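For this depiction, one protein chain was excluded, whereas all remaining protein chains were kept in their positions.
== subunit A ==
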């Protein structure tokens, strides 16, 4: 297990509860979303969540990317953690969709992650990140 964080605050210690568990009762501040669960159910509670962990059972299952975008577009500012089959070749996509923590089942080399994140100098689309898309650079 490797945890790489792109946040300055301390890592959240409390383990995430299931979505059902969270919606059922709790005043939990961390929740874990399994692939296929509808993250929009969390939207009313974003201000009290500090960690949302999104499962990637296999790197090929891309549903978590949309979940991340939906949360960030709704204003969620807490930690958004990609957990599971998180590989070096997807870290750019993950970061651009708003994940700011990567929890990989296999060893993930931090230097390689930095290198991968630095590889592309520009991006065409506006996404969940501060960098301006190419069309904005072209036209101001």
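We take it that a residue touches a chain if its C-beta (ideal position, glycine included) is under 8 Å from a C-beta of that chain, and two chains touch if they have at least 3 such contacts; residues count from 1.
We take it that contacts and distances are computed from a predicted model.
Of the names listed as "DNA polymerase-3 subunit epsilon", "non-specific serine/threonine protein kinase", "Sulfite reductase (NADPH) hemoprotein beta-component" or "protein-glutamate methylesterase", the one that matches the UniProt record for the absent chain is "Sulfite reductase (NADPH) hemoprotein beta-component".
Residues of subunit A that touch the chain left out of the display are 35, 38, 59-63, 65-67, 69, 73, 87, 89-90, 92-94, 96-97, 119-127, 133-135, 137-139.
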